[in-house]
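Omission of a single protein chain aside, the complex is shown with its protein chains in their original locations.
Here is subunit A:
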Amino acid sequence: MDKRKAVMGAGRRWAVDFSDQSTVPSSRDILDPPGFSRVSPEQDDSATSRQKKDAEANWKLQKAWEVAQSPFKNLMMMGFMMWMAGNTVHLFSIGITFSALWQPLSALQSVGKVFEPFKDNKVELLMPKLVFLALNLGGLALGIWKLNTLGLLPTHASDWVSSLPPPQEVEHSGGGFAFH
């Protein structure tokens, strides 16, 4: 400090020192208030905090896995509902099929949001995310399959030719019985 001052005194008239010297109590002018401990927690209880952290990460991972697997239940339920709805096109089956399509789609859109709470540099979220994606894609596939079984997908030749007008004829012929 003296040294600095000497430097200052040598070239400048005044200066404000922004550097925090609180970590160096010996060199401080003002004493810490009583009861205030300047020791950082990790420094003073590093073992227990690490343990806690690990537990949280585990918990997050676990939760992430749970979330990742949650579409499976959905999938099963959807499957059951679809089976119940039957293969004919009516309001119920259409509703179910569209919800079966909509749910995975919206879930896929919000993958980031769903896993945000579990974001942690220590938690490996890739696998849960992949599982989540896979399950939702599975749900989507189920929905599409249902759509197809309902006959709403243009997968047959008939879907592409059903409004095709008859071809033109090259020749033209007319006639019949002679007029009496």
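Points to keep in mind about this one:
Please note the rule applied: a residue touches a chain if its C-beta (ideal position, glycine included) is under 8 Å from a C-beta of that chain, and two chains touch if they have at least 3 such contacts; residues count from 1.
By our rule, contacts and distances are computed from a predicted model.
Note on the omitted subunit: UniProt lists it as "ER membrane protein complex subunit 1", one of the names in "Elongator complex protein 5", "ER membrane protein complex subunit 1", "Melanoma-associated antigen F1" or "Origin recognition complex subunit 3". In the complete complex, the residue from A:V16, A:L91, A:L126 or A:A178 that touches the missing chain is A:A178. The chain not shown here touches subunit A at positions 88, 151, 154-180.
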